[in-house]
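To start, I am sharing the structure in question, which I have written as structure tokens.
A single protein chain has been removed from this complex, and every other one stays in its place.
A, B and C label the chains in the order they appear, each numbered from 1.
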Amino acid sequence: MMSTALQSYREATARQRVQGLLDAGSFTEWLGPARRITSPHLAALDAPVSFDDGVVVGQGHLAAQAVVVIAQEGLFNGGAVGEVHGAKIRGALLRAARDRPQAVLLCVDSGGVRLHEANAGLIAISEIMRALFAVQSAGIPVIALVGGTCGAFGGMGIVARLCNAIIISEEGRLGLSGPEVIETVKGVEEFDSRDRALVWRITGGKIRRTLGEATVLVDDDMAAFRSAAAAEMFGDRPHLERWGLSPDSLHGLQAAQRQLAARAALDGSIRDGQQVWNQLGLGEEVALMSPAEFNLCLEARKP
Amino acid sequence: METLHLDLPSLQDDTLLPRVLLHGVVSSGNLEVLVEPGRDAARCIFEVQTAAHGFAEVWQAVLTDFAARHPVGGLSFSIHDAGATPAVVSLRLDQAFQSLRGS
Amino acid sequence: MSIGKTALLDRLFPSGHKVTEVGQVLCGWGETPAGRVHVIGTTEHAAIDSCIALALSAAVLQAVAEDGTDHRPIVFIADTQGQALSRREELLGLNGYFAHLARCVNLARGAGHRLVTLIDGEAVSGGFLAFGLLADAIVALPGAEVRVMDLRAMARITRIPYERLTALARSSPVFAPGADNYWRMGGIHALWTETEDWAAQLLALLQGGGEDERARLGAERGGRKLAASVAQEVLHAHG
Partner (left out) sequence: MNASQPRRVWNHEAQRRQVRLLRGMPFARDKEVAPGNVVSLLEALLEPGDRVCLEGNNQKQADFLSESLAACSPQRVHDLHLVQSVLALPSHMELFERGIARRLDFSFAGPQAHRLARLVQSRSIEIGAIHTYLELFGRYFIDLTPQVCLIAAQAADAEGNLYLGPNTEDTPVIVEATAFKSGIVIAQVNERMACLPRVDIPAGWVDFFVVAPTPNHIEPLFTRDPRHITEIQVLMAMMAIKGIYAEYGVERLNHGIGFDTAAIELLLPTYGESLGLKGKVARHWALNPHPTLIPAIEAGFVERVHSFGSEVGMEAYVAARPDVFFTGADGSMRSNRAFCQTAGLYACDMFIGSTLQMDLAGNSSTATLGRITGFGGAPNMGSDARGRRHASAAWLKAGRERSGDGTLVRGQKLVVQTVETWREPNHPTFVERLDAWQLMEDMGMDLPPIMIYGDDVSHVVTEEGIANLLLCRSPEERAQAIRGVAGYTPVGRARDRAVVENLRDRGVIRRPSDLGIDVRDATRDLLAARSIKDLVRASGGLYQPPKQFRNW
């Protein structure tokens, strides 16, 4: 059957993402669905459970290099982190710290903590943060891939920003509080969550790339995510060393502190990504630029 | 949640890949199905956990047709359902079966 | 500084302390029998925004930088209603500020600083994740409220009846607010009572390793039975 379209990363399930990212046939899952380690807390609230509790963890190869891969399923309870889900991620990270693969691929697709087991989820995310530090201390980079339907929010938005690199699609979103939460608490004047263009100008891939949080902006295409991940592993080492991996991390963090302080000192009237782009001399044409055009455009404006 | 258990006659296809397979996702209007080896080569076992109550007869009809449509003897299908329509149930089961064929 | 916080510091550090408050951020030192410790924290249920997060990370980096090779403990005072909810903060990437703060805290741990968190007031979701929850030992003081979300809001969002949630919360520590729930799950190491000698208890906490033992604690206390075993299983799974 003819099909001109690319394989969408956004529309793929977590399992399809793992298959699509790794070398064919190389993946081995840990605690797969047949083990039926489902959430007892969802069951206690009579909510549907999933055989893998919404996360796939295991090892495989990317471009013939060993990787540990963690993929959240954004369609199951918004990819939210519960006790089992969180423990699987933590276990996979601890295992990476022990087994020393070439890299960890963390496919984040999550709104944060799963409310049905909120306390377990919150502690789990803190444990994931500490396990992630352990991986990085072992000299292994963690690469976040953000391009699912739920983006990376809440605690998982923090976790994504702990990673050595973030590969994001234009459709990907990265933030802390979801727009709906802000609108509910602070009112529609503060953040109109139904204005999707605005939501993306605040949290979407392009603005996250512009602010330097995401390392690469890619098309919503599996092959693009795969090759960007491979490039992060083999290519340009300096930005892997930018955070945490360098032994000289006090200096690194002091530099990061200055960068973040400079951003926070942006003109207080700035509340829209378009204003950031305007400052860079970019108009509304940004919206329709392809990721490739946009990356070039940003490179050209680098000081 | 409502739980259903069905044990239905079906033909067996020896050429199917003997592996565990998870297909689909538990999200509103959708389901996941876990395919594993069963016990009896002439029967197919279905375990269904569904969020939609009162549809046992519909499940029975959908799964009976599925077991008649494909040679799934010797297999077990475990389903977590979040309110999928019969059309979606049939589609996911057919897709899972096709994956077992390795195509 | 609020009277409550001054009283807390007096009680923790009877031999003396010097802590200043700037914009809901506490920073300074306290004197203990084991020596001087850093005090860094928030007050008045701070909604943590990029400004507060930066002040906290600056204080942690300062502590690491000034101690040289003599890594004195850091006592975090956590009092936060959670992250600031604002469009501008999201645009700035507040999650990145929290991540940076977490990284600074981890740097301090790696450098050899013992990290202790005292929850005095509230500790809520993102604001708690950013620094308090990363310590080596976490203590809830009397009256501390620890939560992700209150049950009414949770009922609204999950569409599970409020009555059902309150009923289940009596037996399960897994979703309902409460420091004791977090204690049972291993997320909080100790609950101090009003009558205890907090200075002495703090002194005891200033010793110890930096391993993350919370999952094991949760299993021991029966509030979180799967976290440790599932992680262990992954660690030892075939393949």
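One rule holds in what follows: a residue touches a chain if its C-beta (ideal position, glycine included) is under 8 Å from a C-beta of that chain, and two chains touch if they have at least 3 such contacts.
Keep in mind it's a predicted model, so treat the numbers as computed, not measured.
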Quiz prompt | Contacts of the hidden chain among displayed chains | solution = A, B
Practice problem: For the chain that's not shown, point to the residue among A:Arg194, A:His251 or A:Arg301 touching it. | Solution: A:Arg194
Practice problem: Would you indicate which residue among A:Asp109, A:Glu170, A:Glu183 or A:Glu213 is in contact with the undisplayed chain? | Solution: A:Glu170
Quiz item: Who touches the missing chain here, A:Arg17, A:His41, A:His85 or A:Lys206?
Solution: A:Lys206
Quiz item: Residues of chain A in contact with the chain that isn't shown?
Solution: 1-5, 7-8, 11, 170-171, 194-200, 204, 206, 220, 287-288
Quiz item: Taking the full complex into account, what residues of chain B touch the chain not shown?
Solution: 29, 52, 55, 57-58, 61-62, 83, 85-88, 91, 94-95, 98, 103
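Convention: only the chains that are shown with their structure count from here on.
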Quiz prompt | For chain A paired with chain C, centre-to-centre distance based on mean C-alpha positions, whole Å | solution = 25
Practice problem: Determine the centre-to-centre distance between chain A and chain B, using the mean Cα coordinates as centres, and give it in whole Å. | Solution: 33
Quiz prompt | Distance between chain centroids, defined by C-alpha means - chain B, chain C (Å) | solution = 47
Quiz prompt | Multi-chain contact sites of chain B, meaning residues that touch two or more partners | solution = none
Quiz prompt | Residues of chain A engaged with two or more neighbouring chains | solution = none
Quiz item: Which part of chain A faces chain B closely enough to touch in the complex?
Solution: 13, 15, 32-34, 43, 46, 48-52, 73, 75-76
Quiz item: Quick one: in the complex, what on chain A touches chain C?
Solution: 28-31, 37, 40-41, 44-45, 47, 57-59, 83-84, 86-88, 90-92, 94-95, 98, 113, 115-127, 129-131, 133, 137, 152-155, 157-162, 174-177, 179, 181-182, 185-186, 190-191, 202-203, 207-208, 211, 213, 243-244, 249-250, 253-254, 256-257, 260-261, 263-264, 266, 268, 270-273, 276
Self-check item: chain A partner contacts - residues on chain C that touch it in the complex
Solution: 50-51, 54, 57-58, 61, 64-65, 83, 85-100, 102-104, 106-107, 110-111, 125-126, 128-130, 133-134, 147-149, 154, 157-158, 160, 164, 168, 172-176, 181-182, 185-187, 212, 214-215, 218, 224, 226-235, 237, 239
